[in-house]
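Shown here: the complex without one of its protein chains, the others still in place.
On to chain A.
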Amino acid sequence: MILRIDNLVKHYGQVRAVDGLSLEIGQGEVLGLVGESGSGKSTVGKCVLRLTEPTSGTIELGGRDITHLSRRAMRPLRRDVHMVFQDPYSSLNPRFTIGQIVAEPLLRHKVAGRREVQERVSAMLEKVGLRQEMRSRHPHELSGGQRQRVGLARALIVEPKLVVADEPVSALDVSVQASVLNLITDLQRDMGFSCLFITHDLSVVEFLADRIAVMYLGRIVESGPTAEIFAAPRHPYTQALLSAAPVADPVRQRERRRIVLGGDVPSPVDPPAGCRFHTRCPLAYDACRTDEPPLRDPRGGDHPAACHLVTADRTPDAAAQ
């Protein structure tokens, strides 16, 4: 296991951003962490990089507990994990040139001599599809897509074992999204890093992720292999998410049954009792309002869902209501 998160909790004052979340990422595995805005998915990423202090729980990186390491003690471990940020405009230091930005991780970890740094920066820029003359440019001279390539180059130059990608394409134009996604896919196959890919858009991770974990109000409600999640989602929330994605085939698009969830995500300051999803679930019954369903797979497989209605021989169908 590269990353093991157990019962992670992060509260910002009254706000329970992450409230008891567990997940694992294996060597070379890509996990898509999917959820609406406000579900706490970005906070998970920040905790993994220890950019914020977890309230409780444990985070193990490469078998080592990093949950409460000091900033200083964390520094050498930062060679193993880096991050791609959502906003390509604020994630690059405006005072640095592209060459300086990409070279920073190498220089901070003192893993390469001056000459080697230059060579590795050149090689990395080529890998992410940026021309060498970009090196002397400043971030404000680049487009959003180019900047996100710079962010990728910076994250990958020390060849980390794990990359946290926090909505890396959601701030980009749709026309650019695909090319950056393809680049991430290619680089991941090429370099073999594990990846925690955070997104609100299921279709983004469909072809990239090995497994998918769906988050709702600070917890995981369902996880499993990508193909299984897409073919046979078990949790009503996942079913609703999937039904919201348009289909590129007009005939099937017309036949598509959409599950429209009522209302908004409840406040993470005071999450609902019982199943956190019961306020919006079309299938909720009495037990859902009082008993919190555990995240488990009653069929003994690798596809747990936190729903009372998922049993060994039955899967709820939110669209039937």
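Just so we're on the same page, a residue touches a chain if its C-beta (ideal position, glycine included) is under 8 Å from a C-beta of that chain, and two chains touch if they have at least 3 such contacts; residues count from 1.
Throughout what follows, contacts and distances are computed from a predicted model.
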Completion exercise
Matching the hidden chain's UniProt record against "ABC transporter permease subunit", "NADH-quinone oxidoreductase subunit M", "4Fe-4S dicluster domain-containing protein" or "Glycine--tRNA ligase alpha subunit" returns "ABC transporter permease subunit"
Handout entry: Given A:Glu36, A:Glu104, A:Asp201 or A:Asp317, the one touching the chain that is not displayed
Key = A:Glu104
Exercise for the section: Just name the one of A:Leu49, A:Val117, A:Leu130 or A:Cys195 that touches the chain not displayed here. Expected result: A:Leu49
Exercise for the section: Among A:Arg16, A:His82, A:His200 or A:Arg219, single out the residue that touches the unshown chain. Expected result: A:His82
Practice task
Identify the residue among A:Ser56, A:Ser90, A:Gln253 or A:Thr311 that touches the chain left out of the display.
Solution key: A:Ser90
Fill in the blank from the handout: Considering the complete complex, of A:Lys10, A:Lys127, A:Arg154 or A:Arg234, the missing chain is touched by A:Arg154
Handout entry: Hidden partner chain, residues of chain A it touches
Key = 46, 49, 51, 71-72, 75-76, 78-79, 81-83, 85-87, 90-95, 104-105, 108-109, 138, 140, 151, 154-155
